[in-house]
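Worksheet for the structure shown next.
Left out: one protein chain. Kept in place: all the others.
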Amino acid sequence: MNTAHILSWFVPAVTSIFLAAFTLYIVRVVRGPTLPDIVLAIDCLSYDLAVFVALMSLYYGTPFLVIGALLLSLWAFIFDVFVSKYLVRKDLGGG
Amino acid sequence: MRKASYIALAVVGCAALTLVAVLGTFASPNTLSRVRALGEFILYNTFNVFSKRWWAGSPEAVTAVLWDYRGLDTIFETTVLYAAVAGCVVLGYTSLLKRGRGRDEAGGGLTVVVKAATKILFALILITSVNVALHGYITPGGGFAGGSTFAIAPLLVIAAYSTEKVVRMGFRFLSSAVMRSAGLLALALVVLSPLIYYGFVLQNQLKPNSGFPGYPAFLGPLFLGGSLLYLNFAEFLVVGMEFVLVFLAFHFMDKLMGGEGSG
Amino acid sequence: MVSVAYVIYVASFITLACTAAVGVYGVLAKRNIIKKIIALTIVGDTANTFAILLGFRVSANVMPPVLPSLNPSKELLTRFAGAAVDPVPQALVITAIVINLAITAFLLFLAVRIYSLYGTLDYGKVIRVRRGELDGEG
Amino acid sequence: MVNAVVDQVLLYVGMALVTVGAVYDLIAGIGMARFPNFFVRLHAATIGAVGGAALPLVGVALIALASDQLGPYRFGVCAVCLLTAAAILITAPTGSHILAYAAYKTHASPRKPCIHDALRKFLEEGEGG
Partner (left out) sequence: MVDPAAPEAVLPALAVLTPAVTAFALPLAHIAGLGRRGVEALALLSSIITGFFSVKLLAAALSDGTPLTYCFGGWPPPLGIFYEVDVTGALLGCLTACLMFLIVLFSVGYMEDDGRLYLYYTLLMVVEAGMLGCFYTGDFFNLFVMIEVTAISSYALVSYLRSDRVAVAASLKYAVYGALATTAYFAATVFAYGSMGTLNMADMHAKIAGIPTPLTGTGFANVGLGLLVFVALALYAFTYKSALFPNHFWLPEAHSSAPTPVSALLSGLVVNVGIYAIVRFTYTVIGGASAVGKYLPIALLATGAASAVIGGLLMNLQRDVKRLIAYSTVMNLGFIALGYGLSTDLGVAAATYHLVTHAVAKAMLFMSAGLAIACVGSRNLSDLEGVGRASPFIGFMIGVSTLTLAGVPPLSVFMSEYALITAMVRAGNYFALAAFLTAYVSGAVAYLKLLYVTCVKPPRKPRTEIRGRGATYSVLTILAVACVALGLLAPLIFRSVFMPAAHTLMNPSQYLKAFLHYASTLTSYSP
């Protein structure tokens, strides 16, 4: 069975759908009237990007890209937490 | 007027540079399918198990360049980070020997949901970062990547709880500084130890006219990657602890400003 | 023959030029110290991206610079050397990234310090305050 | 023989999951772009994260298991994909929660088209009692 052959058309097809969603998220990032809107959209963007990265690593057949997906999702979370902390306390560190 | 002149300067300068780059270096598409001879030599030889004269014992060419072919750059890059953190501490912290015992957080931090998630993610981050650092000689990653991944963990704790929580978890200024120095000295030890056997500074594998036999690349079936494994781990320790020190110094800087800030 | 990849490749250099211009302008013209530092990181990242692009190979079967096997054949080595991107600029960029990070961290500490000493992050104001002090002393 | 069949099944299940995930993501994107305020957009973000990211990542993990291109690394890729999916399942709801908490508490986002605000009643009762 030749997975490479199947993936060579499947991954671009799926990626194009993800790209469409990606554009819609970017619309929200640009338009987003308030800070939480922007952050939420950027969250979704980074999760999307994580899926992208995983799909690319399938497409190119290299195992080296996937670890980036994990880090992207973690960074998105950190971003959320820091923005919330900033909103709540107007302060990032501290007790 | 001033602003316009700055814009003109920046645009003209950068446009000129790009023009030169595009015209001069990449005028023909044929050059683009090739890489420079130096890079190609390294790619071919980095894990050339058939003729080990030029090999670095790592299939990861970037790590091989970083820690073996151009290892000195990386040592001093670590020194740059070290000096910068020393500068940060100079600006922000009073005494290393003062115990970082903080007060208990009373209603501090964010909601209990975030705290619970932080606990789970903390372990996940630790495992990931050690994995990234230790597999740096086989897969992309390495000491710096692992160390900066590790830095997410205290950041998360600072955000979800407080800096005091980080201190109470054992990342005291003192212990972080000790671990950083230990990592740096381990780095120096790995780099300098070939000298004992008439080898070269930073030597990894066997070289002609050197008495040092090189760090073992294989231990039976297990692939060790020569000195890259130890260097990566030491770098991981150093970079992770440098980040922790920066966060702590930033926290104590707040207090310093409260104490003597003026103006 | 000029391929699509080549056009994209050259276009990315032009984009980088714009980014670099934004960064340089920011460092020179912005008054706010934090904005200056942000502009500085833009310049640094542009230079890094530029270096990565230099080592790229515009070809169909381009590979990452990691040998995909721990037990390579001679044929694989030859193919790898002929297809993988240049590892040297990537190593240089890792060095440069760490250095940029170190400088940024230090500059941020300086900015906080400036804020605590002068009560402002506006560089023009800092200069004016200091000049006034120097004249007052003399 | 059995292996080939298992691979086939894994591949097609994985592809189905990724496709469904892509559709979820598109729906989430439309919701993100068109919903009126932040608190409604949170719903879209949930679909985008769980359906549009965690689900396709599980799919990618299954495809990776069946992939013959990845060779010996396929278990590693699968594991990391599953780990990422798990991480997203933890981080996405928590992130949305903390953002909503902050936005609600500080009035950072307008609650303009508001039909029913249960939390306010709850908070008022809590403070009153």
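Should a chain be cited, it is by its letter among A, B, C and D, assigned in written order, with residues numbered from 1 in that chain.
The rule is short, and it goes like this: contacts are C-beta pairs under 8 Å (C-beta built on N, C-alpha and C of every residue); 3 or more make two chains touch, one makes a residue touch a chain.
Just so we're clear, the structure is a prediction, and the values are computed from it rather than from any experiment.
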Missing chain: touched chains present in the view: B, C
- prompt: Who touches the missing chain here, B:N45, B:S129, B:S148 or B:N232?
  reply: B:N45
Message: So one chain is hidden, and I want to know which residue out of B:A116, B:M169 or B:L185 touches that hidden chain in the complete assembly.
response: B:L185
Query: Footprint of the hidden chain on chain C, which residues?
result: 24, 27, 33, 36-37, 40, 43-44, 47, 50-51, 54, 77-78, 81-82, 88-89, 92, 95-96, 99-100, 102-103, 106-107, 110-111, 113-114, 117-118, 123, 126-127, 129-130, 133-134, 137-138
- prompt: Given the full complex, what residues of chain B touch the hidden partner chain?
  reply: 17, 20-21, 23-27, 31, 36-38, 40-42, 44-45, 53-54, 68-73, 75-77, 79-80, 82-84, 86-87, 89-91, 93-97, 174, 177-178, 180-182, 184-185, 187-188, 191-192, 195, 198-204, 207-211, 260, 263
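Operating definition for what follows: only the chains that are shown with their structure count from here on.
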Message: Looking at chain pairs B-D and A-D, which one is connected by more C-beta pairs in contact?
response: A-D
Query: When the centre of a chain is set as the mean of its C-alpha atoms, what distance in Å lies between chain A and chain D?
result: 11
Query: Which integer distance in Å separates the CA centroid of chain B from that of chain C?
result: 17
- prompt: Residue numbers in chain D touching 2 or more other chains?
  reply: 83, 87, 91, 94, 98, 101
Field: Set of chain C residues in contact with two or more other chains
entry: 64, 66, 68-69
Field: For the chain A and chain B complex, residues of the former touching the latter
entry: 63-64, 67, 70-71, 74-75, 77-78, 81-82, 84-85, 88, 92-95
- request: Would you pull the chain D residues touching chain B in the complex into a rising list?
  value: 83, 87, 90-91, 94, 97-98, 101
Query: Which bits of chain B are touching chain C when the two form their complex?
result: 2-3, 6-7, 9-11, 13-15, 17-18, 21-22, 25-26, 29, 32-36, 38-40, 42-44, 46-50, 59-62, 64-66, 70, 73-74, 77-78, 80-81, 83-85, 87-88, 91-92, 138-140, 144, 223, 246, 249-250, 253, 256-257, 261-263
